[in-house]
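The block that comes next holds chain A.
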Amino acid sequence: MIDNHILAPVFIHLFTAIIQLIAWRKTVSQRFLSVGGTFIGLLIAIRLFAKVYTEGSLHMNASNWEAPFGIVFVADLLSSTMVLLTSIAGFAVSIFSSVGLSRQRMLYGYFPIFHFLLMGLNGAFLTGDIFNLYVWFEVVIISSFVLMTLGGRKAQLEGAVKYMAMNILASTFFLTGIGILYGITGSLNMADLAIKIRNFDNKALVGITSIFFILGFGIKSAVFPLYYWLPSSYHTPPSAVAATFGGLLTKLGIYAILRVFSLIFIPDDFTRTLFMVLAVLTVITGAFGALIKTNIRRMFSYLIVCHIGFMLGGIAMFTKLALMGTVFYLIHDIMVKTNMFLIAGFIRMVSGTMDMQKLGGLYKNYPLISLMIALVLFSLVGIPPLSGFWPKIYLFQEAFVDKQYFFIAALIIGSLVTMYVIAKMWADVFWKDVPEGVAIEDKYKDLPLFKKLLLVVPILLLCSVTLYIGFNAENIIIVVDRITNELLDTSPYIRNVLGDKAFEQ
Partner candidate 1 sequence: MSLETYFDFVILPILTISVLLVFIRLFKGPSVVDRVMALDLIITIGIGIITVYSIRQEQEVLLDVAIILALIAFLGTIAFSYYIEKQKDD
Partner candidate 2 sequence: MIKFFLMNLLLSFIWVALTGSLFYSNFIFGYLLGFGVLWIMNRNESDQRYFYRVPKIINFFFFFLYELIKANVQVAYDVITPKYFFKPGIVRYPVNTTTDFEINILATFISLTPGTLIIDISDDKKAIYIHVMYLKDKDQFIKTLKTGVERKLLEILR
Partner candidate 3 sequence: MINIILAILSTVGALSILFASIGVLRMPDFYLRLSVTVKASTLGVGLLLICAAIMFPDDVSVTTKSIAIIFFLLLTAPIAAHMIGKAAYFIGIPLWKGTIIDELKGMYNKETHCLESDPKKADKNAEDNIAHTDDATD
Partner candidate 4 sequence: MLFTILLGLISSILLIPFGKRFKSSWSILLPFVPTVLFIYYLGYIPKVASGLTYFQEINWVPSLGVNFNLKLDGLSLLFCLLITGIGTGIFFYARTYLKGHPYFDRFFGYLYLFMSAMLGLVLSDNILLLFIFWELTSISSFFLIGFNNDQEASRKSAMTALTITGMGGFFLLAGLILIGNVAGTFKISELIEYRDVILNHPQYPLILGLIFLGAFTKSAQFPFHFWLPGAMKAPTPVSAYLHSATMVKAGIYLLARFFPVLSGTDLWTYTLMGIGGFTMLYSAIHSLFRIDLKSILAFTTISALGMLVFLLGIGTKQAVIAASVFILVHALYKATLFLVTGIVDHETGTRDITRLSGLKKVLGPVALAAGLAALSSAGLPSTFGFIGKDLIYEATLHVESHWILILTVIAVATNICLVAAGFMAGFKPFIGSLPQEFEKLHLPYKSMWIPPLILGGLGLIFGLFPGFIGNYLSYQTANSIYAGDTEMHLAIWHGFNTVLILSLVTLAAGTFLYFINKPSAEKVGFIEKFEKISPQQIFTGYANDIVKFSERFTNFFHNGYLRSYHMKIILFAEGLLIYKLWQSGPIKIVFDNLTPLTIYEVAVVIILLGALLIVVSTPSRLTSVVAMSVIGYCICLMYVFYSAPDLAMTQFTIDTLSTVLFVLVLYKLPSFLNLASARERYRDSIVALGFGAILSIIALKVLYEPIKTETSDFYGENAYILAKGKNVVNLILADFRGIDTMFETVVLGIAALGVYSLLKLRLKSSEKE
């Protein structure tokens, strides 16, 4: 079905950013614009999701050229869910930023670039064209570079250089893959590619092409052994930025893998084995890393890596249940990881540091907020019945059926380490008293109530979404189930984009 307003989630952020650029250096108006923009964005995303949920997949032929000749945008349930989650996270981060970020950074374009980033993410989720996806990736990459370096402190620059180098490498792989793909099919439209690749006889060449996408998306989603950029950089930017990154960037990689490997390159045995090996190693790597880090955000970074492994494992098995696990985990992860970094920001705000050895006493001073944070942390660990628990059931189930014992071990190790480090963090940051000789600089305490609320409400918002996911898992599963059907049977997608003519040949 055609809907010409699919790109509204993109344009709302584009125009917000443009207006903010016009209001350059007017930080107050930028703040209002940002919160307003993300709020409208959220409404638009809800509308899109509701429409797709009730009426089925939508598409839009940009420039009014029929697919595969123009760029087509497709909103199926996966896309619109991702857009919705991005919008929720964006809204929360936007509110948090309005107080949680230094004015200096706002003066130099934080908000417009933040909106460009959201725009890029939404675009990437909605596009049905592989090269256009590359463009969105670049929008995301460049805005994240800028956000990463905003402030220009040494650690930030170090992180940014590594982040940049490896992400550009990822783009290079991705673009090379697109080049080869165009070379063998003469097409860029993903639905069209799906058909052409299926009819393409030289399967070995298709396999080679898929490697480039694995590499590109693998780097993007921080899969072992391509993950280095993530723990090198995520601990450096301001927390609001890190929240957007932690919640959404790697997940864009996972989304891309899901999309491209369900539609174009249906995983063969090799790919699945490869994914599985990588998944297990990714979990282990993330777990080991998280175990030894004492800086909260460094630890979170490794946890991101660890949990990417969970999702990749689900893709590796590529069955209904496994994919349900992955998609559910994806939904949960976006909400929780975003919140984790906001929490990190809050912790920095109340104590001036992120080093667990220097932190302490939060539970004593902020008991209610601490308990709310505890809920988020438990969701991350997957304490049942919170959100992280449900997808693991699917993953375990399918792993047993598929006899993926290494993955089961990885799931257990990953979950256990996550639990351990989070408990340790709880003990160190919240339970422990402030260590002797450490001066706490609590900037939060002296803020007016309104500003305090602006810091806490986003955490609360995301927390409630997480709780919703956990306690209303049934509703999420219904969505996840439909998404998984979309992924496993792509003919409705192809028919939606190309019409019935697609299957006539």
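Behind the choice of candidates: all candidates are chains of the complex that A comes from, given by their letters.
Keep this in mind: a residue touches a chain if its C-beta (ideal position, glycine included) is under 8 Å from a C-beta of that chain, and two chains touch if they have at least 3 such contacts; residues count from 1.
Remember, it's a predicted structure, so these values are computed and weren't measured experimentally.
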Quiz item: Touching chain A in this complex is which of the candidates 1, 2, 3 or 4?
Solution: 4
Self-check item: chain A residues within the candidate 4 interface of the complex
Solution: 14, 21, 62-63, 65, 68-71, 100-102, 104-105, 107-109, 112-113, 116, 119-120, 123, 129, 131-132, 135-136, 138-139, 142-143, 145-146, 149-153, 161-162, 165-166, 169, 173, 176, 180, 183-188, 196, 202, 204-205, 207-208, 211, 214-215, 219, 224-226, 228-229, 231-232, 238-240, 274, 285, 287-289, 291-292, 302, 345, 348-349, 352, 363, 367-368, 371, 378, 383-385, 389-390, 392-394, 396-397, 400-401, 408, 411-412, 415-416, 419-420, 423-424, 427, 430-433, 473-474, 477-478, 481
